[in-house]
Structure formats: C-alpha cells, structure tokens
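One protein chain omitted, others in place.
As written, the chain order gives the labels A and B, with residue 1 at the start of each chain.
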Amino acid sequence: MKNSNQRPIWQKTLLGTATSVAMASVGVMGMAATASAEESFKVGFVTFLSGGASGPFGVPAAQGAEIVIKAINEGSLPAPYNTKGVNGLTLESVVVDEAGGPTKQVEEYRNLVQRQDVDAVIGYISSGDCLAIGPVAEEMKMFTIAFDCGTSRLFQEIEDPQYMFRTGLDAVADNVGAARYLAETRPDAVRIAGIQQNYAWGQDSWQDFTLAMAQLMPEAEIVNNQTPQLFQGSYSTEISALQTERPDIVHSSMWGGDMESFTAQANVRGLLSQATAILTTGESGLHRFDGQAPNGTILGGRGPFGGFMPENDLSEWFTQTYVAEHGTPPSYPASKAAQAVLALKFAADSSGAEGVPSSEQLAAALKGAEFESVSGTVRMALAGGHQALQPMSYGEYHFENGEAELRNVRSYSGECVSAPDGYNAQQWIKEGFPGVDCN
Amino acid sequence: MLTVWAILIDGFIYASWLFLVAAGLTVIYGVMRILNMAHGSLYALGAYAAASALGWYYSGGGENLVMAFAIIAASAILIGALTGLAIERGILRLMYGRDEILMLLITFAVLLILEDVMKLIWGTTPYFAYQPYAALGRINIDVLTVSRYDLLVLVVSVVIGVGLWFWLERTKIGKILRSIIHDREVSEAMGVNVRRMFTITFMIGATLGALAGGITAPIISVVPGLGIEVIVLAFAVVVTGGLGSITGAAVGAVIVGLARATSIHTMPELELFIIYAVMAGVLIFRPHGLFGQVIARKI
Partner (left out) sequence: MILEKSEISLIGAAVAIALASLVVPNWLVFTATLAISTALVVMGVVMLMRAGLVSFGQGLFYCLGGYAVGLGGRYLGITDALLLIVLGVAVTVGVAMILGLLVTRYREIFFAMLSLAFSMILYGLLVKSHGLGSTDGFGVVDWTILGFSPGSGESSSRTALLLALGLALGIALFLNRYFRSSLGLACEAIRENEVRVEYMGVSRKQVLYINYVIAAAVGSIGGSMTALAAGHVDPTMAYWTISGEFVFIAILGGTGHVAAPFIAALIFTLVRTYAIELAPNAWQMILGIVLLLIILFLPKGIWSLFTRKKGVAS
C-alpha cells in the first residue's frame, strides 16, 4: 500500500496520457477529413473478416463489392451503370471487420460516421448487428444499406425508417419459398425433420418454415428438429437422432462450413439417401460440394443470387470478372454485396446532387425505386420503399463429370413469398397468405 | 431400445473425440501447471495442416487411403511439434514462475496471435478434405448407421489414451514427469532438468492437440475460429475429470459424451446447457473434479 506517496506522479501522467490520446485521435480525425475531400465519395463496408462467417460470407462479399467498386471507378460496368464513379465522384471504401457482436459494431459504426467521415455505410451479415445498427443509423441520419442480414424484425423495430435500407430479402421469404418448392416437387413427403444452428437465425427459419408447411402441406408431420451449436463441425449424434425418426425431408438453414460439413456427413451416414435435404443457404456450397451432396439435394440462394442469378448484362459481366479474379463463380453473398454497391451507385447517380450527395438525397433517390442489378430489376417495394421485393428461387443440385449445376429451378415472385407491407410476417403465414400473388 | 443403442454409440464416439482434444491439455497442465488456452489454436493448426496436405495429395491424383492417413498424421505431428517448440522456447520460457492465471493469459495472447497467423497463411475460405471420411463409408445397424471413420477415431483415441498412460506410468521419463507433478522443487533438487522436461511435455501436449485437429479435419470443414469453439469444451472435460489426470480426462469425456448424446436424442433443446451443467454438477460434489488431486495448503 504505497499509493499515498505517488499521487502527484500519477496525476501528471494521467493527464499526460489523456492529452496525448486526445491529440492522437484528433490527428487521425484531421487526416480522415482531408482524405475525403470534395472529389471522392467514401463508403464504409462492414463484413466479417474473422471468425466462422468470414470464409463463406464475409470475404466473398468483400470481394464482390471490391470488383464492382473498381469497375465503377474505371467506368467499365455495363449499362445503365457505364458512367465513371458515383455521381461523378471516385468511390472510396473503408472495410471494417464485423466480428465482435452488436455493441462493438455500434461503436465501430459511430467511428465510421464520425471519425472516418464516410458518406454512406454498406454492410452487416449478422441479424443481431443489423438490429442494433438500424436505430443508430436513423439517429445519426446516415444512409445505410444492409446487404445480407435476414431478420424480418429489422423494419418492425424501426418505425418509419428514413435512412436504413435493405437490398435483399428477409429469411421469411427463404422459408416460405422452401415450403412452396416442397409442396410442388415433393407433394408426397410425410415426415419432415429439421436441423438448425442454435441461434436466432436457425430458430426464426424453423419457425417460419413450420408455419408455412402447416399451410402448404397440412398432411406432412414435423417429426424432429435438432439444434446443434454454431460452428460445431461434427454432427454425428444429430444425424443419428434424425435417422431414428426416419424423415422424408430434412430442412436446414445452416450456412457456410457448418452446412457443408453436415451435408457431407449426412451423405456418408446414408441419411441423405433416406431423406432429401432442403438447404435454404445451400447455394454457397454449389461449387464446393464436389459431389459430397447427393444429386437432388434442394438448394436455395436467399433470392436470385449466385447460381440463381438471371441472365443479363450485369450478371454476365459480374460472373466473368469474378471468375477471372478469384477462379470460382460468385456465390450468393458476393452477388448480394455487388447488388448493394449498385444500389448505392443508382441512388447517387439519380440523386441530382451537386458534388457529394447527402444522406437525405441518397435516401430519397433509393426509396421505392426500381434499379437494375445482377439479380435483375430490383423493386424497393417493402417496408415503405426501404426493402427490396425480389423473387425467391430453389433448385436441385446435380453433379456430373466434375461439373455442378442447378436443375429443376423454380422461381417464386416477390409477392408470393413476402408479406405485403404492414403485415407481420408470421401473422401473414398463419392467416394463409392473404394478398398472395404467385404468378 | 433403438434410442438407447444410438445414445451409447453416439456417446462413445463423441467421448473419444473429446478425449483426443482434451488429452494434450491435461498433460500440459499436469506437469507444467499451465492451462493452455492456445490448445484450441493448435487443434486448428493441425486441422489446417492436414486439410491442406490432403488437398494437395488428392489433387495430385492420390487415392491410397493408408497414404492419406500417413499424411494426416505426419502433417499434424510436424506442425504440432514445431509450433509447440516455438511457443515454449520463444514465449513461455520467458514467463515461467509467473502466477498460474497470468500464464493462462499469456496463452490467451498466443491464441490471439495464432488465430491471425492461420488466417494469413490459409485465408478464410473453408478447407474441405472429406475424401478419407467418404472413402471409408459406413456400417448399417438396423436404421442406424455408423461412419467407419468415426470408429477409427474411437480406436485412435483409445490407443493414444493407453499410450499416454503407459508413457507416464511405465517409462523412465514418465517417472521423472510424475516426480515433477508431485513436487517440482524437490525433483529439481534431485537433479531433474525441469526445463528440458517442460519443453518435452509442451511439445507432446501441442502435438496431441494438433493431431486431434488433423484427425478431425476430414469430418468437418476447416474454417477460421475453429479453435475458439473447441477450447471451452476441452476445458470443461478436463475440469470435470480432474486437471492433470489422464484417467480423469477419459472419464470426463465419457460422462460428457453420454450426457450430450442423451440430451440430443431425448431433449435436443437442452444440449447447450448439458456440458456446463455436468461440469457445475461434478464440481459441486467434487470441488477438484473427479480425479483431481487436492493440493496441500501451504501455511
């Protein structure tokens, strides 16, 4: 206990430290301010660079965005995006790791906006991060595009959104689409089982899927649902538990490495010769399974992304450039990231602003708009014009002579898989899809 | 009845994997009193090394299964031993004599560093070396099936367990190690080169961790962050069984494995709690774990 003697020293040093920390921060601030001078538009891109979601989602997404950003600055995109830059400005990006949980992401978001002075933010794969960022984006009045997260609560939690956008579908569409595909292609299936990662995504997916099945295949019986840990890796016990229930269909919302591991293990264990798997995010494994998923396994891509992209100039350009750069066709996270960047370019180009468009101008331009993308024409028709309404596609995996492809692809229009504006999604399913339009 | 059989089979298969993961951890703790947080990273290193070596072998047209297993073992043992040596010589050596908890944090720092080193070497794309797992196929028992690879893991696990026991109980070096476990100062006074024993122990523990990862690699897809998920599981097993005891790790693994299999087959929603519930339950009645030694209090 010698503290009594040293107070003056610590006092001085404390003040010294505080001052130098403050000085350093101000210094960096100053640099950031000069960097984002008049002629460039700075966008923060937040995606997983570490942890289990980085490999299958985070990094492909960053690569997809990077390709589009590069092309925007070169002016080498196909029409209607063949002008250089966004609203004539060079597009500059700051990439931030999404790891660390929502509290940390809120902090990083504030840093992006206030310290790095970005003009817009694109990002967020995790639903928890999206939910936490939404209100902050509104509070800070910063134009923000969520490119991948799937929670249907995002726009339920924000009343009257102004600045937050989502250029993809929510997870309800995935699972309603899955149930529709099963009802059309496997009408005789009786015993339905599931395996979901034990967290919000898995729980939400299973809830929406079972609700939709109760409507679309009322004869089918839900026999079992397994909830392994996220990143568990080995599913030996879960597979046994599923086998003892003798299912016809196994639904899974597992993603990335977990989904690939489960599929390979269930295939070797013979579960997938007894039952057909329907993998709502399976598309990211399309070019990675290498035959480890049996032919006929049903894959989804969270919308018309990755292998489900329709043929148009943008998607052809994107696939070619991506293959040339990374040696493999783009998976759905890469397409979704590309779509968000295109949305930003669309909003900036049509904002009519002089110089750097403000968040208000960007939001006004994107709200309720229709823009061209790698997934076809995107209509921002949900959540008061803040969320995309897009078709949902499912198809069967086929692997022959070392080539993987999707067969028997069926696409359901946006109005067929998403609740109309103002409806709670679960309520919409329970009431038997009022206002549905499947043509 | 079917469920009971399934629980027993799954429980023991999972237990054998848990034991593989936990064995290195408990050996290091027993001798060195270091709870090695970086053990999970060694596991991940082994998995990455084996997966990329297998990928290289199969893309070169290799098809021999025995050769594949040799590659798994060789790559994992090599990377485990080398990394173990580097960590012990480069970092831990500077830190001996520090508080047990401080040593835990040092290994935590090593974990953080290794996580990024792996990312720099292997990137973030998952590695998927399924060939040996797929090639071995399965055995059908009524509606149940068991993968032959899982059975192989069980055999390897038993062999490693017996081998470790023999090494500690029946060889000279084992005797020396046990003397260090019992009283480090006295054995030092009797002329034991404790530092050298520490290096050997850490290398063996690290190799066991990497080997566990290498053997698991064909089952799973090898992704960043793999090690972090494994480490708490290994801790729980080792603490339940009693730190530093090989028998304890084996018994702890079997208890946790069976408890988990029971929960998955009967009440899948409880799976997340079961491991911690077992650990807390055991510690309430046996404060030092099942086979843990009560250390004499020094006045």
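Note that a residue touches a chain if its C-beta (ideal position, glycine included) is under 8 Å from a C-beta of that chain, and two chains touch if they have at least 3 such contacts.
These numbers were taken from a predicted model, which means no experiment stands behind them.
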Inset, instruction - In the full assembly, spell out which visible chains the left-out chain is touching. - result: A, B
Inset, instruction - Tell me which residue among A:Gly128, A:Pro310, A:Gly376 or A:Pro420 touches the hidden chain in the full complex. - result: A:Gly128
Legend entry - Sole contact to the chain not displayed, among B:Ala15, B:Ile228 or B:Ile255: B:Ile228
Legend entry - Absent-chain contact - pick from B:Val4, B:Ala70, B:Ala86 or B:Leu105: B:Leu105
Inset, instruction - Could you please point out the chain A residues that touch the chain left off the display? - result: 1-7, 9-11, 13-15, 17-18, 21-22, 25-26, 28-29, 49-50, 94-97, 101-103, 106-108, 110-111, 113-116, 127-128, 131-132, 135-136, 139-140, 151, 153, 157, 198-201, 203-204, 207
Inset, instruction - For chain B, enumerate the residues touching the unshown chain of the complex. - result: 35, 91, 94-95, 98, 100-102, 104-106, 108-113, 115-117, 119-120, 228, 232, 235-236, 239, 243, 269, 272-273, 276-277, 279-280, 283-284, 287-289, 297-299
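Note that in this section only the chains that are shown with their structure count from here on.
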Inset, instruction - Calculate how many whole Å lie between the centre of chain A and the centre of chain B, each centre taken as the average of the chain's C-alpha atoms. - result: 35
Legend entry - chain A partner contacts - residues on chain B that touch it in the complex: 2-3, 6, 9-11, 13-14, 17, 115-116, 119, 123-126, 128, 130, 133-134, 137-138, 140, 143-147, 149-150, 216, 219-226, 229, 260-261, 264-265, 268-269, 271-272
Legend entry - Contact footprint of chain B on chain A as seen in their complex: 49-52, 54-56, 58-59, 198, 224-234, 236-238, 240-241, 243-244, 246, 256-258, 260-261, 264-265, 267-271, 288, 290, 292
